[in-house]
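Shown below is the structure under consideration.
Here the complex is missing a single protein chain, while all its other protein chains stay put.
In order of appearance the chains are A and B, and numbering begins at 1 in each one.
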């Protein structure tokens, strides 16, 4: 794997290779890189978990990480993303992990550069490393994807996680459903009530409500959203045996999920973050090995 | 020691253990950690010396340090501190060093987490690592605490250093005095003139005047504050033989201390920073060993 850009391009074989390698790392396997690689994380949008997770994973596989302060860089001087990345490459960097507000920003980086690119989120596009850790979380739980019922609920139209997960899960044979207000379904065919979905899903994946964008929609309050689309204490009780709760975080407690459910028995929310470490170790090892 | 939160909770035995270990590091001892530990520094308030000191100390004891940009994190998206710290923990971090504007922010972190916490300053609460380096500076100078006369002068009510030092020094048998304007004494019983204090103190510890808060008080100018409460060239001459000057810095030259005294013979100001390195190595070694 030369780059990791979107889940459209990753084959089911490549997915399973990464999931299996993550499982090996979780079981204590040591990374197998044979030389020193230099990596930089270019996060042009805020991030805690994704950036921290990559920072740890890169070091765990033995890479040397070069800090890059996007808020203080020449991008401020109007430099193109291509020129910034080429500059970084020429300083001796093997791979860059990029989050950027522009959809498919990586397209302008595919020619003329000799640096591996890992997409850590492009605009309203995709978020492949999050998707892979979601897949790993589901696979650890159910041992398969075929026929697993996954319901994704929340602001689907703005969610790169929803997009990446839907593509990957369908490729792997899971059944993906969506629950959200009509205004938020975007390209997806969603239901606008929970109805029986709450009882039939193996996985309920809640998405963050983007506070900053709420005003643009039809006037939900925190409470009315929670009551209609959130995972309330009552709804959790209707979930079937063995069903799990996921959330890519950061969480709005009391909006998309009742605060008391964040660490309940069904919740895999913090487990997802732990899984993210092993997944990103697997990704970075693959990507860096791909440099040889 | 599992966490380092406030000097109330640290016993005199624990203090002496850290001071002695710092002395060993200063004499060239090598740290004794037996595995790789990951540490993150979460400074939600500006800091040069404390953060830099921890960054170096952590690497010196062999920890791997993961960068965390608080100004660019999900905290901006309204995430709770608990969720942020739990996220970091799940990414594989063993210990976090936190500075945060909220008093006793760490209380909400004591349940549900499995990460060591080192308090690098909580609101107007405490600053235990600074206190320990102050203790080390005094102990190196006098070889004891019993009966040592320490005068702390300046904006005591807002100073977490004053609070931590007062608690620790009294526990160790030193006599602590305070000199400040009436409005700044907070919970402490302070004198409002230097008087004979200048001649009887073994240690004069000056605190930074917080420019941003000055307006709230009774209209000192830089000059009038310096004349009444600052360490002037004249006052330094009255200090007794062997007495030393301390300051937690950053310094306002010409306000709490005459600029020419910052590096005078009595001054231990820059020595304090050097001592801070050894103290923080001792703290981090203890805390990380406490993980096993």
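One rule holds for everything that comes next: a residue touches a chain if its C-beta (ideal position, glycine included) is under 8 Å from a C-beta of that chain, and two chains touch if they have at least 3 such contacts.
Source: prediction; values computed, not measured.
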Residue touching the undisplayed chain, where the options are B:52, B:102 or B:185: B:52
Contacting the left-out chain in the complete assembly, out of B:111, B:146, B:187 or B:263: B:263
Interface with the undisplayed chain - residues on subunit A: 38, 40, 64, 66-69, 71-80, 83-84, 86-88, 90-93, 112
Missing-chain contacts mapped onto subunit B: 43, 46-49, 51-53, 55-56, 59-60, 67, 69-71, 208, 211, 249-253, 262-263, 270-271, 273-274, 276-277
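Throughout what follows, only the chains that are shown with their structure count from here on.
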Angle of rotation relating subunit A to subunit B [CA atoms, steps of 5 degrees]: 120
Whole-Å separation of chain centres (CA-atom averages), subunit A against subunit B: 40
